[in-house]
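Note that one protein chain is taken out, while the other chains of the complex remain in position.
Note that the chains are named A and B in the order they appear, and that numbering of residues resets to 1 at the start of each chain.
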Amino acid sequence: MQKGFVAYNNEQKSLEAETEGIKNSQTLIQKAMNWFSARSMFVVAYGTGCGAIEMPPVFTSRYDIERLGVVGVATPRQADIMIVSGYCSLKTLRRVIRTYEQMSEPKYVIALGSCTINGGMYWDSYNTIKKLEEYIGVDMYVAGCMPRPEALIEGFVKLQESIRNNTIQPGYVKYREDYAYYQANQEKLLGKETQPVYEEDYAGMNLS
Amino acid sequence: MFIDLLIMLVMAYGFGFLYYGLYRNISARVHGRFGPSLAQSFYDSIKLFTKDTSTDFGWMFFAGPIIMASGAILTVLFIPYFNHGERLVGLSPYGNLIVVLYFMVLGPLGNALGVGSHGNPFGAMGITRGLTRLLGLEMPFYIAVVGLMIANESADIGTIMANQAETYNIIAHPLLFIAAFISFLGFLGKSPFDVVGAPQEVYSGPAVEFGGKFLALALSQSAIFSFAKLLLMVDLFLGGADSLWDLILKTFVLFVASVFVGNVYGRFTTAQSVDFLLKVPTVIAIVGLLFV
Partner (left out) sequence: MFNFEITALGNMFFGLTVLVFVSLFFVPNKHRSVTLYSLLFASLACIFYASDLITLFIGWEIMGWSSYFLIAKTADKQTLQKYIVFNIGGAFTLLGAIILIYGACGSFVYSELDFSAVPSGQVTAITILLLLTLFVKSGIMPFHYWVVDSYSQSNDLFSAVLSAIISKTGVFAFILIFFQIITVQYLQTPILEVVAWLGVLTSIIATFKAINEDEAKRLLAYSSIAQVGYIVTILSIMGSLSLEAALYHTVIHTFVKLLLFINVAAIIYVSKQHRFSTLGGLLYKYPLNFILLVVGIISLAGMPPLGGFSSKFLIYTALLEEHKGLLLAAVLFSSASAFLYCYKLVYGIYLGQPTNPKTEAYPRIPLRFYVPQILGAVILITLGTIPGVIVPMFNGILGSVGFEPVLYRGVFVLGSDFASFNGGVVIGAFGLIFVLILLFFVRLKNRSVKPKDRLDISYCGEVPRADVNLHYGYGMGRELSRIGLIKMILSRSSHALWQRVSTLFGDLSGITQKLYTLSAQNMGLVIFAFFTILLYMGVK
């Protein structure tokens, strides 16, 4: 067995032990709630880039993600999950942020395609953002250019697992806690004038 | 009495969600999919009730879904479940068919007030579509019901059920049944008449700003309400139910028929649906009324 692999394995084990601890500290009601919110996901599918074309097969007969309890909805108010499918130009980013702000918590974001991770093939574009996680909280990346629908489904399954087992710190919690950081990034690109009207005053909120 | 009411409510809730799950499953099979689990709508409702936040636009917005749910629950409680009139008759001795028909529009009006109060134009558009469509929907249904009331010389649902001991109204008054069934499809929000909440056109229509617990209440009431409508159709045209199995069988048959029709048709625009409803089923109903 290679040395690196053993180290990796140990690290993995310690991580799992940590999450095991979180899992056990939950009450039964919290576990049930997690289970339900993993079992039922309302998705607002934001078709920003070319990834949008990969989403219809996921929702329709070919791949039928409704099996997993994932349903598409039209408005962010009803949604639990937003899929940002591909690159975000500055114009799109503003809408993405606003949509994200309007979702009710707990809310999760799946970023689809390489462009949302590091810019992908738009790595040197003047008009698209490179890392989506600098602007909103992202919970799951599905890499690829483009990722196949199977990959997106796997992303959903992974996200459901982590919600059910409560193994990740959700992006919206990070967003709330480090709101100044995100806001600074947003303002750097979009400017103060174009800020959307935020629903909530995160600065004054109790973050327990 | 109160236990009966509670049982009625729980049954309506349970069956409503079960039937909604079935609807999703059957539709999935029609589309060539597998579909979600039967309890999926129940999961959705629990999840929505336990969401951490939901946007609240003020007291009228808060009250809107509550009025809507009260209207739906009230409708269920005023419809007797069984035709022997002993158990699960609810509050039906205190009301009658006309009262029930008006309860059916009480909820939507309360909802309309709540939806109007948040100032989202898409919501108001959806509500206007709904109220316009209601105008077409109510016409054939009301004429059919009027025909039954005249034929039975009574506005009491129990009496109408009791008079069907020999022949069901579906056989005695087939034209009235056809007319009522077409508008029943619309009342359930099934396909040719589902323009109200069209997500592609008006951004979910009335539900546009509903998130979290508000959406949960809206979904729950719609499940209860659908069951109430099924129950009303069974009571009026299929002679009511003798036993639990009878109830399940009759509501299920009616429900599956509506699902199949709903899955085959495309969507009418508002004007088209009112036009259709005022031409075809209304004329059928009037002809049926003349035969009464």
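Methods note: a contact is a pair of C-beta atoms (placed from the backbone, for glycine too) under 8 Å apart; a residue touches a chain by one contact, two chains touch by 3 or more.
Since this is a predicted model, take the numbers as computed values, not measurements.
> So one chain is hidden, and I want to know which residue out of B:Gly16, B:Gly95 or B:Pro192 touches that hidden chain in the complete assembly.
Looking across B:Gly16, B:Gly95 or B:Pro192, the contact with the absent chain belongs to B:Gly95.
> Just one of B:Met11, B:Ala28, B:Val89 or B:Val274 touches the chain that is missing; which is it?
Spelled out, the listed residue whose C-beta touches the missing chain is B:Val274.
> Quick one: which of B:Leu109, B:Leu249 or B:Val280 touches the chain that's been left out?
The single option touching the absent chain is B:Leu109.
> Looking at B:Leu18, B:Ala69 or B:Ile284, which residue reaches the missing chain?
B:Ala69
> Could you tell me which of B:Tyr19, B:Phe181 or B:Tyr203 touches the chain that is not displayed?
Among B:Tyr19, B:Phe181 or B:Tyr203, only B:Tyr203 touches the chain that is not shown.
> For chain A, enumerate the residues touching the unshown chain of the complex.
Touch set of chain A with respect to the missing chain: 46, 75-77, 94-96, 98-99, 102, 104, 196-201.
> Of the residues in chain B, which ones touch the absent chain?
Chain B touches the chain not shown through residues 49-60, 62, 66-67, 69-70, 73-74, 77, 91, 94-99, 102-103, 105-106, 109, 112-113, 116-122, 124-125, 127-129, 131-132, 134-135, 138-139, 142-143, 146-147, 149-150, 153-156, 203, 208-209, 212-213, 217, 270-271, 274-275, 278, 285-286, 289, 292.
Methods note: only the chains that are shown with their structure count from here on.
> Let me have the rounded angstrom distance from the C-alpha centre of chain A over to the C-alpha centre of chain B, please.
Between these chains, centre-to-centre, one finds 37 Å.
> For the complex, give me every residue of chain B touching chain A.
Counting only chain B, the residues touching chain A are 24, 28, 31-37, 40, 43-44, 46-47, 50-55, 199-200, 203-204, 207-212, 215.
> Would you tell me which residues of chain A are touching chain B in their complex?
33, 36-37, 39-40, 42, 60-61, 64, 66-69, 71, 73-80, 102-106, 199
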